[in-house]
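Attaching a single structure in structure tokens format; questions to follow.
For this depiction, one protein chain was excluded, whereas all remaining protein chains were kept in their positions.
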Amino acid sequence: MTEQILNTEPILVCKDLCKSYKKNKPVLKDFNFCVEPGKITGLLGPNGCGKSTLLKLISGILVPDSGEILLCGQKRSEKSNALISYLPDSPYFSDGQKVENMLTYFADFYPDFDKTLALNMLGDLGIDPKARFRTLSKGTKEKAQLVLVMSRKARLYMLDEPLGGVDPAARDYILRTIIGNYSPDSAVIITTHLIADVEPALDDFAFMNYGGEILLSGNADETREEQGKSLDTLFREVFAC
Amino acid sequence: MKNYTRHIICLCLSLLLLLSLPVLSFADAPAKDNDDASWSISESGDLLCYGEERYLPLELSNDYFNLSEFSKEGTVLWGEQEMGVAVSFDNADLVVLYKDSMDVVGGNCKNFYYKEEVISKARALLEGPITNYKLNDSYYISDVESALIKEILSRLSDKGETVDVSKLDDVEQYELLGYFKKGLPTKRIGVFLDSEQGCYYVSYKGLTNSHFTADGALSTREGEVTAVLLTDEESQALKEALEDYTFTNPSINEDFPPFIYYLFLFIGIASFGFFTPLAILIFSAVMLIRRKTLHPVRYVALALLSILWILLALLITLLLLI
Partner (left out) sequence: MLRKCLKYDFKETFKLWWVGALTTLLSCIPMTLVMRIMTNNEDPSISDGTLLAIPLFFLVWFGMMIGTVISTLSVYIRYYRHFFGKEAYLTFTLPVKRSTLFTSKFMSAMFFTIFTYVILFVGLFSAVFLSEGGMGVFEAFENGFSSGLKSLIPAAMVGAVVTVVYGIFLTAVTAINVLSYFLIITFCGVYFKKYSLLAIIVAFYILGNFGSFVVALPLAGGFLAIFGVTGLVDANLISMGPIQLVLTVGAALLLVTIALTAINMLLAFLSNELLERKLNVS
């Protein structure tokens, strides 16, 4: 990956974000977060700490109770969706759809979508473009979804649990794809429990606790050097039950 | 719940409540004779009063045929006889006194009264030029094109022939009624005799009582009349007009006072013309004032439309009342 950073403005800035699903039980409270271009950031935390909620707020699926989200310096709006490529934690396709129809759909709505790249990736992963989604296994659906997301030339890729339900061989391919397919002026946010698998790919990381509290964050390499342990071990220590 | 939700629910409930108001009109309408004003009539019957309103007898002969439906408004004691008082649906100035609700069936115009202020105008209209026509087959009333009738009437003077009615076989009669303005009794002008020999029109003008049966129909047992023969096209047009009947002979409705009709109409107009746009206007104003929307222009447009809606409803109400 080239060291040249084309744009130093943060791609994502979250200011004092608040979101709660029930009264007096905030999922995110005064949450502040920032992602620089050219970085793969791991957002790591226990179940229910608000990782998926944060990604949904950024992608526009959820509306924050208060606070601000800036994407490339602009307030979050539907236009920002063109800058974001989001992979949710569950499949969102209609079961009756064919994979190739979704390629056409993405190509129609996202000018930055590379259909050729998508077809190549589907071929590498052994997914038949003419297959209907209902005929694919859970893992294969997730792979197909990931292909669609990574075939775009977005500024911000948000991958919510991209490796869950995927076999180990495919995980390596996915990680190679993530590293290889994004450009230096874009950024990637990954949320996952499989820290050991993702750790080698991460540039930055953040340990997120309940309520959106960031317990520890920084550069992955520097932290490993300082602490003398892997992020996976560190995670288990920080969030020990 | 958020304030925004409360607004929507308040709007829905208020609209539902307003639309339910007509239920109130199922309550008994106050009968007019329970009010301070009541009906009274002079002994001779030449002046009927209701409060300060005065009605004079129209004194219509058998030359006239009533088409109006009436609705009971009260009762009046005439001598020792209690008579019903009914007002025409078509014309609030026209009143009838009756003993039995069947009194106006058959077009009977007995005991018709008219408001004193406008009776002379009504009498002039009753005698005046006729522009509209109807056919009466003694049960159904049908509209008929005035152009057709005028063409037939124009031939009467020079193309009329003397016809022996007793020689006509299998005759059906359709009386021709004429009027200038709705709401007044129509004039019985003539009759069509549809026989196997052809369809004839006979004018009532110049005929005497001996030409009629006790029922008021033209006698076909004997006698000669001046008639004009209709062409085939005219006969066909007449038959088609008869097939398209509009209503049966009028009657007096004693069960359903017009008060409920007017109340329903008023509530309908008030709800649709005023309350609904007012509710929308208030909602738009709230959305704008409390800045609850990201698109204020939409609500400005909606508010303006509501105002225009109310103004138009006011205008129409004024125009109808003038």
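Labels A and B are assigned to the chains in the order they are written; within every chain, residues are numbered from 1.
Convention: a contact is a pair of C-beta atoms (placed from the backbone, for glycine too) under 8 Å apart; a residue touches a chain by one contact, two chains touch by 3 or more.
No experiment lies behind these values; they were computed from the predicted model shown.
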Open item on the list: Among A:Tyr105, A:Tyr173 or A:Phe239, which one touches the chain that has been omitted from the display?
Closed with: A:Tyr105
Task: Which of B:Lys182, B:Lys239 or B:Arg290 contacts the chain that the document leaves out - done: B:Lys182
Task: From A:Pro10, A:Pro46, A:Gly60 or A:Gly211, residue that would touch the chain that is not displayed - done: A:Gly60
Open item on the list: With the missing chain put back, one of A:Phe93, A:Tyr157, A:Phe207 or A:Phe235 would touch it. Which one?
Closed with: A:Phe93
Open item on the list: Counting contacts across the full complex, list the positions on chain B that touch the omitted chain.
Closed with: 4-5, 8, 16, 19-23, 25, 68-69, 88-92, 181-183, 244, 256, 258, 260-265, 267-268, 271-273, 276-277, 280, 283, 292-295, 298-299, 301-302, 305-306, 308-309, 312-313, 315-316, 319-320, 322
Task: Contact footprint on chain A, counting only the chain that is left out - done: 21, 56, 59-63, 78-82, 84, 86, 88, 90-94, 96, 105, 108-110
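Simple rule for what comes next: only the chains that are shown with their structure count from here on.
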Task: Computed distance of Cα centres, chain B from chain A, in Å - done: 76
